[in-house]
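The structure's right below; bear with me while I get my questions together.
Below, a portion of the complex is reproduced, with chain positions unchanged.
Chain nomenclature is as follows: A and B, assigned in order of appearance, with residue numbering initiated at 1 for each chain independently.
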Amino acid sequence: MIRVAVVGVSGYTGLELLKILLDHDKFEVVYLGASENGGEIENTHPSLKSLCELSIEKADAKEIAKRCELAFLALPHKASMGFAKELLELGVKVVDLSADYRLDLETYEKFYCPHEDKEHIKDAVYGLPELYKDKLKGAKLVANPGCYPTATILGLLPFLHLLDENYPIMIDAKSGVSGAGKKCTEKTHYCCINENLFSYSPLSHRHEPEIKEKFFKSSGKEFDIAFVPHLLPLTRGMLVDSYCLLKKECNPIDILKEFYKDAPFVRIFEKPVDIKSSSGTNFCDIFAKRDGKKLFISSSIDNLLRGASSQAVVNANLMYGFDEDEGIPKYAYVP
Amino acid sequence: MIRVAVVGVSGYTGLELLKILLDHDKFEVVYLGASENGGEIENTHPSLKSLCELSIEKADAKEIAKRCELAFLALPHKASMGFAKELLELGVKVVDLSADYRLDLETYEKFYCPHEDKEHIKDAVYGLPELYKDKLKGAKLVANPGCYPTATILGLLPFLHLLDENYPIMIDAKSGVSGAGKKCTEKTHYCCINENLFSYSPLSHRHEPEIKEKFFKSSGKEFDIAFVPHLLPLTRGMLVDSYCLLKKECNPIDILKEFYKDAPFVRIFEKPVDIKSSSGTNFCDIFAKRDGKKLFISSSIDNLLRGASSQAVVNANLMYGFDEDEGIPKYAYVP
């Protein structure tokens, strides 16, 4: 059993990590960290009552290094890199769920802030298994992708070489509210979200550079992207709809099936995907349809699982050479 | 007081028509029609208890002609044209909420079925007041626009002459479930919609030709359109997000404000619109943003009001020369 720490355990992705790891056959959670001592975990997450005996400790890298081989960091962007650096220097492997190691240094500093761990960012592996499975094996630092980039990239990747680059890719993305985190704000107030829908940060969301960079690395091409995220009146799940132009006509379902024929956590549907069939699982469900050269791609994930915590555990499975699907949730929250 | 009939009163748009007309100062509802005798209206719509004494009658054109000058038809597509024809021949004016008179004959027959009222379809006025206010004055037959076309056209109209026609307009539309009607189906089951989102009829929805035809009539140009509707987990409201390419850069907010400076039921917002601020009203709220030549337009309406019943009463107001906003709901269902 690999002894692991979950740091940032009081948030939603921390909870999801715990729910997967507590019953995992290869990882044993021995440390729960947060910004403050938090007492029993059931005070923070009542649904874990009777399921976990551990208490929440004020996160301390040295203490983690004493007890654990691997740490999952579910910390806010910017807060994560300092902590990851310390852990890595102490020999602890890290799966980082923040944005801090997802981008090239230059891109990161352009869209976020000066980076505090220039040494390790170079070696971080971008944790999208369908793209970097080989590099993930044996990795010491994995940068877990954002939820929007995960769904967007998986949908578009098989088509990049077929697209007319003169036309931008238009991405209309919709996320459940849990993606906005546990913090209470005007935008997460029930009355603001319920019976409502709106876009936010249209054409200027920070996940846009993450998508562009990964497209460039995969295809060698710089695509023009319009990315518009929305908050949906539901708790979990994400649907990303992409609109683009093909250079020539093709059968998009065939292309998807061929591209993902060996991917255990991508499912290709021949009718429009919905959010519910992937909620509660690590699956990315994809549908695509063409009309002339216009191509529509719709991909669905659970924003907290495939978009964060279950993908993190898949990455950890790969780091240690375990089966990719070891302990990973597959059965959706349907109905 | 103009005596009016509401035919198809048992559905959602019939109910909304009643809610507006029962307190209208210029129209008096004297006839409620449906496919069968239905007894007291409160049996069908319990929320109208104590508010309306009329009973539902099996719809009969001759009877309507005896008692009414004007009829609102909230009937299914295809069923409407036969009834409208009979009414028109008996001298009753008609506001038709179905698709039957919205398109040119040729387009209609291509996408629907053979038309049964070739005589009147020629003279039907498309009831989008921002486009055809002059023709609506004195009209005898108004074809009330669909909800998707209303929101889409109002958002894009001010920009049509500025768009690069070499590229398609990509339209990602999201509707509340009430748009699917009162009929119980697998798709309207609570458990199918709640905590879910999916597209339907992507790239092949019947509202696509309606939008194209009106764009052509307004601009003289044939735009290529990709239209993808979605069902949202909410009852009422609609958000239409359009993505297109401009020929050259411009300030989209200025363009919208100028275009709609005299439109009492269009509001231009400088931050993303939401669904709730227009729910319960006849407003179409519009936001737009540009990045380089990429243009994003977001427009919001209440699908049952601006997308059907309140727009129908605005059209009736205009037919009779009343104030456009006479009796029209303006205060949203916020919070």
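Everything below uses one rule, namely that contacts are C-beta pairs under 8 Å (C-beta built on N, C-alpha and C of every residue); 3 or more make two chains touch, one makes a residue touch a chain.
Computed from a predicted structure; not experimentally measured.
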item: Homomeric complex, total chain copies (2 given); value: 4
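Just so it is clear, only the chains that are shown with their structure count from here on.
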item: Inter-centroid spacing, chain B versus chain A (mean Cα positions, whole Å); value: 40
item: Touching residues (chain side chain B, partner chain A) in the complex; value: 167-168, 170, 172, 174, 191-192, 194-200, 202-204, 224, 226, 228, 230, 232-237, 239, 241, 243, 245, 272-276, 279, 289-292, 294, 296, 298, 333, 335
